[in-house]
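Heads up, one of the protein chains got dropped from this complex, but the rest are sitting where they should.
Chain IDs A, B and C follow the sequence of writing; residue 1 opens each chain.
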Amino acid sequence: MTIPLPVFVAVPLVTAFLLPLFGKKGKAAATVLANLATLLLLVSAITLIGQSRAYEMGKWSIPLGINLVLDGLSCLLLLAISVVSCAAMLFSVRYMERYTAKSKYLSLFMLMVAGMNGVVLSGDIFNLFVFLEIASLSSYALVGFGCEHEELEASFKYMVLGSIASSFVLFGVALVYGNTGSLNMAYISQAISRTGITTGLGFALGLFVTGFGLKAALVPFHAWLPDAHPSAPAPISAMLSGVLIKALGVYALCRMVFNVFGVTVPIGWVLMVLGLLSMVGGAFLALGQWDIKRLMAYSSISQIGYVVLGIGLGGLILANDGNVAWASLAILGGLFHLVNHAVYKSLLFLTSGSLEMSTGTRELKQMGGLAEKMPVTRTTATIASASIAGIPPFSGFWSKLILVIAAVQASFYWVAAVIVFVSLCTLIMYLKVQRYAFLGELPENLQEVKENKGTMAIAMVSLACLCVLMGLLLIPSLRESILEPAVTVLTDGMRYSTNIINM
Amino acid sequence: MKGMTIIVKNISSFVKVLIFLFGIYIILFGHLTPGGGFAGGVIVASSYVLLMLAYGREFAEENLSLPTTSRLDCVGALLFAAIALFGLFYGATGFFWNFIHQKELWGQPLKLLSAGTIPLSNISIGIKVGSSLFLVILILSSFRLETSASEKE
Amino acid sequence: MAIFCTLLVFIIIAAFIAVETKKLLSAVICIGAIGFGASIMFLFLWAPDIAITQIVVEVLGLIILIRATISRDRTFIAGDREFFGMIVSLVIILVIAVAGVSVFPETLPDFGTPVFTETSNSASQTYIEEGLEKTGAANLVASVILDFRAYDTLGEATVLFTTIIGATVILRKKTKKLLEEPDL
Partner (left out) sequence: MPYALCFLLFMIGLYCAVVKKNMVKIVIGILIMEYAVNLFLIMLGFRWGGRAPIVTAEDISGGSLSKLFINSSVDPLPQALVLTAIVISLGSLALMISICIRTYERYGTFDITQIRRLKG
């Protein structure tokens, strides 16, 4: 049975509308319902692997109506969103006990999932903007969920920058409509391949890069991320760092640059420079942090840099009419790193939440010697750290290796050197976490610390297993069904439009 | 907040009904004349806001309490989603398929009963928008009252 | 043309006052002026639906803004952020503004000749010609938002729903409770 694509938006939306109706007494039922919904989404996302199709809303053929497009790239993102949201939802069952208004939290969570699913499936730029707003608005509210001083401040900062980004995107949409007379991505892409990128369209592209760059927290636009991600409750930090910045930022940027506007040499360079700046800047800023979640947030910036660097490198090779195999290798590295990062960064944030819940602090200096007290957290955190630092059998190693190989093949030796250097910095910063949180002496006040069991442990362990097994995605049969279609979508570039129109 | 003077109260209790009816009219004729669910919903909400400003929050809450409004909000959204989903299941065709108009179940152009699901969607959106905007104002004003009360202590 | 430019200049002056005035309440009232100017402009641009929606949304938005500012501007906060950052951002904004103003008139179609008349079989042309027949709604805007692009409207209703839940969450009284030993 093929699952109709609107299900991916309708299920979380209807769940979100239902959840506030439960009220205080039905809290357990609400939790079960939300978990079931994320599980259902995960199962249906798995059945989509290897498919590509379009769905026309209300039976109106494009360009009259809105279409949903499922191709390799959206399938990859859908999988990542479903996995991370499932784990984060499981984790929040117990973690969120200490806050009030849990059913509203669950509702906002489902709205965020619905928004991200809508963004990755949409084939229409205005519709993409609407779902971007849903996901962003729910994340602003979730960042400020605790209503403490820092959380409100971070939430306001995030909201201002996010709203500016949304306005930029909407202005870009208006400019594109004014220049091409269409809102459907396939038709815009057709019109652009006829006329080329004129100055007006170039300006719109600039607005899109700024807007989506703000959402993705690439380095000149990163100011909100190190405040917003640590302030949110841990499962939400996992969602924000794990998938939100990728679905709203990187995915939308790639879709616009590669499939709608068509990649050119300048935009390839812009992406590469943004990626490099984020990599280096994020890593340096992270090294000096003592707050565990803040350190992880800065490292998110650095890791997003890897993804954008890989994709930009591939785009640059494509725009120069270089070897397509090299370009797809670079893009493969970027996208593989995106999925890996989604898994291990969300795991890291979950473990930090577990640490914070048990010890009551986020300062590394106040922790220590927790290895024996919290074995599950310790093991999973070690796996995730090894993965993010690129230690061989774990997933992060493979994606970084692919990126290095691609850079060397394209004779960007200095880029390869920077990748290795930033990787070393990452190793150092996670050794610091290990050293100060888990080794050393146990402080007096933490003698009574207990391990978090139950759903929290299940969520962490399952993500850790995924972390170990992610390397298997490179096995040819799995790679051809999951990663390769996503890479083809980007390397195909402007052929996207003919694919959609003929579908 | 005990409300305003008797003149304001009397006039607004009269005007409130007119605004409310005008909102309903805008919602129902949304597919024929300018307006529609959004504008109409906001007008309906503003009639209650007027009541709240003139008589005070407690009086408005007696008419339409906070939990009821919150529930109406969810119900309106669910209704709209249900219209969408009905198109999906009615003969297994499409999400948001205008099943009434396409099957020519009733109505002819330019009459009140026309355009299939569009008036129904207008009504559900009117409920949703009206209740949610009234809810926003209600929440904001009740928060203000509490803080000023705590400041006095 | 003259009437649109006049209205726009009025709106820009109102916006400038809203930005530069020291009292928050005056700024909020200037926002009202912008909104009503925009509403009149929508009427002249043949968009009665938008004009109605704009004016009622404006009223509610002003009520929300006044609720926020009233009795809260005890300390007058004028002035700008730190000098260096301000200069940098001003330069960036000026560059973008000059670029935009010089780019716009050249690339967009002339004011008053919408883009759908210049492109062949565009969606808008079909909406105008066959919208009534295809959806049965005489108001073509209603037919677009509730039938052709109803999915957008679902998203829009969801945005409102999200903000309501968000506002209730942000403004709730008790935020954290003491963690007793949960049995999960």
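The rule we apply is simple: contacts are C-beta pairs under 8 Å (C-beta built on N, C-alpha and C of every residue); 3 or more make two chains touch, one makes a residue touch a chain.
All figures in this text were calculated on a predicted structure; none of them were measured in a lab.
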Check: shown chains touched by the absent chain are A, B, C
Out of A:47, A:167 or A:323, only one touches the absent chain, namely A:167
Checked against the full complex, the residue among A:83, A:106, A:159 or A:309 that touches the missing chain is A:159
Hidden partner sits against chain C at residues 1, 4-5, 8-9, 11-12, 15-16, 18-19, 24, 27-28, 31, 34-35, 38, 41-42, 45-50, 53-54, 57, 60-61, 64-65, 67-69, 72-73, 75, 77-82, 86, 89-90, 93, 96-97, 100-101, 104-105, 108, 111-117, 123-124, 127-129, 131-132, 138-141, 143-145, 149, 152-153, 155-156, 159-160, 162-164, 166-167, 170-171
Hidden partner sits against chain B at residues 32-34, 36, 38, 109-110, 129, 133, 136, 139-140, 143-144, 147
It is residues of chain A that touch the chain not shown, namely 126, 130, 133, 137, 140-141, 144, 147-150, 152-156, 159-160, 163-164, 166-167, 170-171, 173-174, 177-178, 183, 226-227, 231, 294
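Keep in mind that, in the parts below, only the chains that are shown with their structure count from here on.
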By Cα centroid distance, the chain farthest from chain C is A
Between the Cα centroids of chain B and chain C the separation in whole angstrom comes to 21
Residues in chain C with touches to at least two other chains are numbered 147, 150-151, 154, 158, 161, 163, 167-168
For chain B, residue numbers touching 2 or more other chains are 70, 74, 77, 81, 84, 95-96, 98
Given the complex, residues on chain B that touch chain C span 26, 30-39, 42-43, 45-46, 49, 70, 73-74, 76-77, 80-81, 84, 95-96, 98, 101, 107-110, 114-118, 121-122, 125, 128-129, 132-133, 135-137, 139-141, 143-144, 146, 148
Residue positions on chain B within touch of chain A in the complex are 70-71, 74, 77-78, 81, 84-85, 87-88, 93-98, 102
Per the touch rule, the chain A residues reaching chain C in their complex are 13, 16-17, 20, 57-58, 60, 63-66, 93-94, 97-101, 104-105, 107-108, 111, 114, 118, 126-127, 130-131, 133-134, 137-138, 140-141, 144-148, 152, 155, 175, 177-184, 191, 198-201, 203, 454-455
